[in-house]
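Structure record follows, encoded as structure tokens.
With one protein chain withheld, the remaining protein chains of the complex are depicted in position.
Entry: chain A
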Amino acid sequence: MSTNDTAAPILSARGLHHSFGQTEALRGIDLDVHAGEVLAVMGPSGSGKSTLLHCLAGVLVPDGGSVTYRPAGRSAVETSALGEPERARLRLSDFGFVFQFGQLLPELTAADNVSIPLLLAGTRRPEALRRSRDLLERLGLDGLGAKLPGELSGGQAQRVAVARALVTSPAVLFADEPTGSLDSLASENVLTLMLELVREAGTTVVMITHDARTAAYADREVIVRDGAIGAGYRVSA
């Protein structure tokens, strides 16, 4: 773990509250994530862990409390106070996302799927494709760049999703059950490769999982229970 305990956390949530209608999803969450840390967020279904991830990643604006993001070499920004266009820009430039079911575009090849975030950020197509193919190779998918997602196995498709999330070298990777749809062996393969890349790059990871074996790849874990961090779990590393 490359966590520096003396440095300010890269992400801090304070007093997060959020409700969906009458349902309180988050009830006053405080959480720090340190740069380079791989944090697993565990908890039962409906405990609020996905809502927490969405608030940390600037997908959702919490009803109460704040989220502060401190990028290296730039000023800290309270993401929960930004409007949607600013948050969208920040997500594109600084964050990467992996979801349970890859969510690849079925009509695009693997390499084109991986290129999307680069093209959106203004990289020229030949350069975007070159970087995508390099990354696919690092993930053991050399020669599969021209395949459509439907032609790939579940594990291969999820590795394409990981490549797409990491191709912009994000500061923070948010992963929501990244291997939830895979069998044990494929899951282990995806996690090992993903964490090798993020640890090498010093990427911070916030990973939601209900699976203890997946969480064991992280540096530490917190449990979210009824919208709050479980007693006995430290808010900070």
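Keep in mind that, in the parts below, a contact is a pair of C-beta atoms (placed from the backbone, for glycine too) under 8 Å apart; a residue touches a chain by one contact, two chains touch by 3 or more; residues count from 1.
Everything below uses one rule, namely that contacts and distances are computed from a predicted model.
Asks: Can you tell which of "Carboxyltransferase domain-containing protein", "PadR family transcriptional regulator", "Sortase (Surface protein transpeptidase)" or "histidine kinase" UniProt lists for the chain that's not drawn?
Replies: In UniProt, the chain excluded from the picture bears the name "PadR family transcriptional regulator".
Asks: For a quick check of understanding: of A:Glu37, A:Asp112 or A:Glu221, which residue touches the chain that isn't displayed?
Replies: If we include the chain that is not displayed, A:Glu221 is the one touching it.
Asks: Please give every residue of chain A in contact with the chain that is not shown.
Replies: Chain A touches the chain not shown through residues 44, 192, 212-213, 215-219, 221, 223, 225, 230-233.
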